[in-house]
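The complex appears here minus one protein chain, its other protein chains still in place.
Right, subunit A next:
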Amino acid sequence: MVREVSESCLDSLLTEVVSCYCNRFYPNKHDLAARRIEAIGYQVGHQLSERYTMERPRFNDHLEAIKFICKDFWLELFKKHVDNLRTNHRGTFVLQDNKFCWLARMSIDPFADSGKSPEDITSPTAGNKATHAMKMHLYFSCGILRGFLSNLGILCAVSADILTLPTCAYFSLSHTYTEITL
């Protein structure tokens, strides 16, 4: 039987890690914070790939590995499949999750910045700050994917984007031949 913990444990842990790195350790250096969060995810993905691919044969090509991620890996982690997979057949894959559970309970407070009048909500800066905060949470998942794939021998860059706030996330995997060093 698979051992389980409550979902709020993991949610709290991730929220606290992001908050810690963004606000306490590197308050004005979002790049550094993002790299650290991504590195944590990389470590997790690396180890998970060993556990979850132990019993199956080697992947024949990259597409098979990505399909494994979309179905089995996502199922183990998030109890659902990836909703949509697209590729340009030239090494880039886009995974779309319509209800990414780590974003599902986030809300954006349009009045988060003090002194902003309601008319400023539609200004690009207000929306950007909120989206930026949410993107910091996505770095962890990008790291997991990158770590997972790197242990299978697929070196790539992973980036995520939020399409329809706040529950849709894209992960673009671009196949590269140079390893990204943090």
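Rule of thumb we're sticking to: a residue touches a chain if its C-beta (ideal position, glycine included) is under 8 Å from a C-beta of that chain, and two chains touch if they have at least 3 such contacts; residues count from 1.
Just so we're on the same page, contacts and distances are computed from a predicted model.
**Student:** Which of the following names does UniProt give to the chain that is not shown: "Basigin isoform X2", "Replication protein A subunit", "Aldehyde dehydrogenase domain-containing protein" or "Trafficking protein particle complex subunit"?
**Tutor:** Going by UniProt, the chain not displayed is called "Trafficking protein particle complex subunit".
**Student:** So one chain is hidden, and I want to know which residue out of A:Leu48, A:Val94, A:Met136 or A:Leu155 touches that hidden chain in the complete assembly.
**Tutor:** A:Leu48
**Student:** Touching the left-out chain: which of A:Glu4, A:Asp31 or A:Glu55?
**Tutor:** Candidates A:Glu4, A:Asp31 or A:Glu55; residue touching the omitted chain: A:Glu4.
**Student:** Write the list of subunit A residues that the hidden chain touches.
**Tutor:** 2-10, 12-14, 16-17, 19-20, 25, 36, 39-41, 43-44, 47-48, 51, 76-77, 79
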